[in-house]
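One chain of protein is taken out of this complex; the other chains stay put.
Up next is subunit A:
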Amino acid sequence: MNDMRPAERAVTTKDIKFECRNCDVYYGDTHAIKDVSVDVEDKTVTAFIGPSGCGKSTFLRCLNRMNDTIDIARVEGTYLLDGEDIYDKRVDPVQLRAKVGMVFQKPNPFPKSIYDNVAYGPRIHGLAKNKSQLDEIVEKSLRRAAIWEEVKDRLAAPGTGLSGGQQQRLCIARAVATEPEVLLMDEPCSALDPIATSQVEELIDELRENYSVVIVTHSMQQAARVSQKTAFFHLGSLVEFGQTGQIFTNPKDPRTESYITGRIG
């Protein structure tokens, strides 16, 4: 086995960021994720698609242990981030979440100023030595999220006063500010209009240069546009996982095909 891996690497030329094996999630008696194994590559956008309720969000939330905040959720399986088990007892979920950032379906800026929203993560993790460094981080993050030009004159205004698309980019800036290695996005565009959506999509494409991005989406066009790898979930199981182009043009599983052609929805 050990000899195999370098060879495999050479072919894909990308590092594996997340290696998930035989994952199961239960909410009380509900079996929400059934024996899923997925590899998430570095500097790649991986899309999770599937009909609603199939467990995409649940699986995504396993990757930064957000399911820990749900009392009835029980997570099983191995989740290796850079080869280390994130569910190991020695791993602090709080620190893990600084490394694996998350953007939610509905924009959820804090009831604070735009500046404080972005500075929130750097402040709690002590990433800035002084005010000017913090200013720098805030500006850099807002620029990366492609919203700097729109808000640079009103950094003290409340983040909740922005439009939906701006709020979502602010949330992305906020997530980026903590310098995560992986960015998880749960339907980041479902509450946005088409223009804001295309802005966020462009942004995701840029983020790929630095991060590994995992995006849940219910829009197949979006998955096709932004992702390199696609995983198709159905009823809690991973049906198919592969290159996005292959999934959309030449799916191996009949269920994938019927979902993509609109017969399961």
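Assume a residue touches a chain if its C-beta (ideal position, glycine included) is under 8 Å from a C-beta of that chain, and two chains touch if they have at least 3 such contacts; residues count from 1.
To be clear about the criterion, contacts and distances are computed from a predicted model.
Asks: Any idea which of "DNA ligase (ATP)", "Phosphate transport system permease protein", "Succinate dehydrogenase hydrophobic membrane anchor subunit" or "4Fe-4S ferredoxin-type domain-containing protein" UniProt assigns to the chain that's been left out?
Replies: Per the UniProt record, that chain is "Phosphate transport system permease protein".
Asks: Out of A:Lys56, A:Arg144 or A:Arg174, which residue would touch the omitted chain in the full complex?
Replies: Within the whole complex, the residue contacting the unshown chain is A:Arg174.
Asks: Among A:Lys17, A:Arg97, A:Arg169 or A:His234, which residue is in contact with the omitted chain in the full complex?
Replies: Considering all chains, including the one not shown, the answer is A:Arg97.
Asks: Using the document's definition of touch, tell me which of A:Phe110, A:Trp148 or A:Phe248 contacts the absent chain.
Replies: Answering carefully, the residue with contact to the hidden chain is A:Phe110.
Asks: Touching the left-out chain: which of A:Tyr120, A:Trp148 or A:Phe248?
Replies: The missing chain is touched by A:Tyr120.
Asks: Contact with the hidden chain only, please: which subunit A residues?
Replies: Residue positions of subunit A that touch the missing chain: 64, 66, 69, 71, 94-99, 101-104, 106, 108-112, 120-121, 124-125, 158, 160, 171, 174-175, 178.
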